[in-house]
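A single protein chain has been omitted; all remaining protein chains appear in their positions.
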Amino acid sequence: MMSYKLSVILTALIIILFLPALAHAQLTPPQEFRAFDTPNDDGKSLSLTWKVSLENDREGVYYVISAAASADGPWYQIDKTLSTIGYKSDFPQYFGFGDDNKLWHFYEASKIPDVMDPITSTAYFRLAVTDGTKTVEFPNMVSFAPQGNWFDKSKINILIFVIIFSSLILFFISLARRNPNLFIRHIPGLDAIEETIGRATEMGRPILYLNGLLDMSSLSTIASTSILGKVARKVANYDSQIKVPCYDPIVMSVCQEVVKEAYAEAGRPDAFKQDNIFFITNDQFAYAAAVDGLIVRHKPAANLYMGYYYAESLLIAETGAATGAMQIAGTDSITQLPFFITTCDYTLMGEELYAASAYLSREPLQLGSLKGQDISKAFIIFVLIIGTIVSTAESLFFIHLFKTF
Amino acid sequence: MTKEQRFTVTRWIIFGLVALALIIPIVYNKYIKLPDTSSRVVKNIYDHIESLPEGSSIIMSIDFDPSSDEELRPMVMALLWHAFKKNLRVIGMTIWDAAAGGTLIDIFTTVAKEAKKQDGVDYAIMPFKPGSSAIILMLSQDIFAAYPQDYKKAETRDMPVFKGVKSIRDMKFAMCVSAGQAVDIWIVYGKEKGKMPLGAGCTGVMATDYYPYLQSKQLLGLMGGLGAAAQYEVLIDKRGTATDSMKPQTVVHALIIVLIIIGNIIYFINRQKT
Amino acid sequence: MTVTPMQILEAWLAVGFTLMIYSFLYKDNPLFKLGEYMYVGLTAGWGVCSAWFNVVWPDLIEPLSRVFKSYLGATLDKPLSHNENLLLLIPLILGILMLTRFSPKLGWLSRYTFAFILGTASGIAIPLTVSANLFKQMEPTLKPLFGKDISAWMTVNTLLILIGVVSVLIYFFFSLEHKGIIKKVARIGIFYMMVSFGAAFGYTVMARESLAIGRMTKLVKWAGQDYYYASIILLVVIAGLIALLEMLSKKSKPADDSTG
Partner (left out) sequence: MIKRQIPLMIAFVMGILFIIQFFVPHQLSQDLLTGVNKWLMIIGGISLLLGINSLVHFHYVQIKRETPGWGFSLVMFLCFGLALVAGFLPSIVMWFVEPAKAGAEPVKWLSFIPLIPPFEPGSTLFWIFRNGISPFMATMFSMIGFFIASAAFRAFRARSLEATLLLIAAVIIMLGQTPIGQMLWQGIPDIMVWIFSVPNTAAKRAIWFGITMGTIAFSLRIIFGIERAYLGGTDQK
């Protein structure tokens, strides 16, 4: 029994050891050479595949790919690739994670517009295998016309999660329409705003509001302008002043619109001063210098920093802290959070910035979206725990699920 | 003194101290000596290079442009000097277009001149090739397929520096110094397929993102910014710009720590009073 | 190395500007204000030039005028590229709608542009944030707890990361009141965040100080004989000016500390 096993192993060893030597003598024509449109692309490339072969795939052997614009040639060599690289399994974004992908060579022909029939946009390919001395060709040529694709299948996992989260949030928004009494916990930084405005009025000093350093196409800035609306409304009620120095002219325009409307809603449109929302310059540190000057000269009672910040955060917030102003910051810029935490009285971290306008408005639909956000986070926690268990069981399912290309 | 005045005066004192902590070590740089220390993540790289037998091949990927030069050049200079001193054979390459000319070629030729090393024999510089991850994948199979010629259009196959080397699998060490995504690409493609020990260098701010890779052993060592370069300069006993700038750094860091301690002492005294 | 007169002039300018800004560390003063206003003026001018020469002219006016020329049958020096077409009228119109804000009556038209920008930004953000933030962070979090290459220490760390992620996420729940078990878990989340913020703060010190060192090194260099002691002379001049201005302002209005 023992010797039988041994002999099998020995035979296998001999085969493995001598196979390359045996194969060295000959090259076989590549098998099952195919051309097709590259999936998930913009229509600029074609894909070629052929079977992995034991005889050909070894050191010193190359596959030679030639292309032409018509079946009659002329043929151009477009590439010469190593026979030991380039498998379908290297491109899970096209072919998924199946095991049999290892059995296929894959080549993406991306520079084909030069060798394409200008009318039918078809390209023709030939494949040969060479070891430097001898060359063997695949008997037939293949052809295909590339197309732009309308759906990127490699992003289907992202699509699924976008749909899950969006529908959760939209569902809770619609639920809030029917049942408007939702519980939302206290966010101390936001509760402090009201008190701050009152204090500013008593001291007869203005409130300073910054929107961060990004333009209007950043969500942090949009969230910030929307918080400004709620703050301005309270400011109008208290008959206080709000100053908004801006870094971007479009943000300035939106802020003017938002504050004007807030004053109108508070029934005091005459108290709105457009000049209080002004543009400084769109240079990071010149803006910081000007805001610093503004803080020390006008000594605002409160400074509100909402939006996205870079290194200037500490320059501004530390100057504000030195004047003794009440400071509330809100940012989703993780790198600057430590500096706001150390210099401000309250800091809204990350998603609290996005929740702030909903919290301040107390509108049921807005609060509903917060509830939806919570359920989505609960879903993430669930996936994290299940995913860890499944990964521990040596399954790659979740790792593949969250793969992006 | 009112509370606000006290506050202002404290700030003046702090700013004054910081200014002194910066200026004095800059002016009297020569007279200050820092203790020779090194962190394990940096020393791992040094120890590894130190342990390599003479004539081993290593590859260095230099992936930063002139804007990060001040922070990263001293690091590469020190590493390269060490490798040359150990008589290793070094292949220089880049997967970042902007690094190819000025940075890569300049650093290699400068250090090689100083160490009296010969192009093609002791080191070689590869030209920039587009397709970052594809290039590294190819390197793990056949280095001559990726780089048939060096930057001077000389055939790489004929070079003594490549003797006995076919792919990065035959290399004893790979080091990527980058100000962008190159380290990630080297971890995913180079380490995965090449299996050689991989070290990384990056700007100080980026370093924290790579610490998890040390924990998971995908990186042998990590050099972040000038601080790491200074440590390396000490290890190879060739002190340069990084060591110089570490002196004011150390003094300022010490000052801030002392300030924090004083602040807490004052705080506890005040709390005891009330 | 010889220093050219131009380099000396540039050094004196740089030293002057540097010390004007640093005077803010003492307190707000007219020299800092002067520097600040110069800086704002120069960058605003630079910004206008940049917008015109890098965006509006090459990306809008030039291609659009070429499009119109070709419609009018004029010969062009090179054929129209595929992004030179009448679609460029859209940003032109949206830009002009922004400019209606100069008129109080038509100003509301700018809302169309706002809506365009905000809608686009929101649409781009949703799939991008899922792919770039959620997926990119999720993949490395899902690590196996045990296995043949996994030491006990790694298991502990993987668990600690998992606990941290979950507890910080719990802290952010808006519809759960922070009391009872939730309060305890959320507090653990805060601990994680505090360690993280403290570490990031401590880590950033070096990057920031290196800039200060860079500036100081230059000042020290410019204090040398080659530059006619620019740093030293200007330091004395600026300190003297500030003291003088302070004395003058104290005389004229003793009780008022605001400089306007």
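Structure notes:
Residue numbering begins at 1 within each chain, and the chains themselves are lettered A, B and C in the order written.
Here is the rule we use: a contact is a pair of C-beta atoms (placed from the backbone, for glycine too) under 8 Å apart; a residue touches a chain by one contact, two chains touch by 3 or more.
Here the structure is a predicted model, which means the values were calculated and not measured.
For the chain that does not appear, the touching partners among the shown chains are A, B, C. Of the candidate positions A:S143, A:S361 or A:T392, contact with the unshown chain belongs to A:S361.
Counting over the whole complex, subunit B has residues 10-11, 14-15, 17-19, 22, 34-41, 208, 211-212, 214-215, 227, 246, 249-250, 252-257, 259-260, 262-264, 267-268 touching the chain that is not drawn.
Annotation for subunit A: contacts to the undisplayed chain at residues 40-44, 148-152, 155, 158-159, 162, 165-166, 169-170, 173, 215, 217, 219, 222-223, 225-226, 228-230, 233, 246, 248-250, 252-254, 257-258, 260-262, 264-265, 275, 278-286, 288-289, 311-312, 314-315, 318-319, 321-322, 332, 334, 337, 339, 341-343, 349-355, 357-358, 361, 363-366, 369-370, 372-373, 376-377, 380.
What subunit C contributes to its contact with the hidden chain is residues 10, 13-14, 17-18, 21-22, 24-25, 30, 33-35, 37-56, 59-60, 82-83, 87-88, 90-92, 94-96, 98-99, 101-102, 108, 111-131, 133-134, 137, 141, 157, 160-169, 172, 189-206, 208-209, 211-216, 259-260.
Following the convention adopted for this analysis, only the chains that are shown with their structure count from here on.
Taking each chain's centre as the mean of its CA atoms, B is the chain most distant from subunit A. Compared on C-beta pairs in contact, A-C and B-C come out with A-C as the pair having more. Separating the centre of subunit B from that of subunit C, both taken as means of CA atoms, is a distance of 27 Å. Centre-to-centre separation between subunit A and subunit C, using Cα means, comes to 21 Å.
In subunit A, no residue touches at least two other chains. For subunit B, residues touching at least two other chains, in rising order: 8.
Across the interface of their complex, subunit A is touched by residues 21, 24, 27-28, 32-33, 35-36, 39-40, 42-44, 46-47, 98, 101, 110-111, 113-114, 117-118, 120-122, 124-127, 130-132, 134-136, 138-139, 141-147, 158, 162, 165-166, 169-170, 172-178, 193, 197-198, 200-201, 204, 208, 258-260 of subunit C.
Interface residues of subunit A, counted against subunit C in their complex, comprise 155, 157-159, 161-162, 165-166, 182-185, 187, 216-219, 222, 250, 253-254, 256-257, 280-283, 285-286, 289-290, 292-293, 296-297, 299, 311, 335, 337-339, 341-342, 349-352, 355, 359, 370-371, 373-374, 377-378, 380-381, 383-385, 387-388, 390-392, 394, 398-399, 402-404.
Of all residues in subunit C, only 25-27, 140, 154, 157, 199-200, 203-207, 209-210, 212-214, 216-217, 220 touch subunit B in the complex they form.
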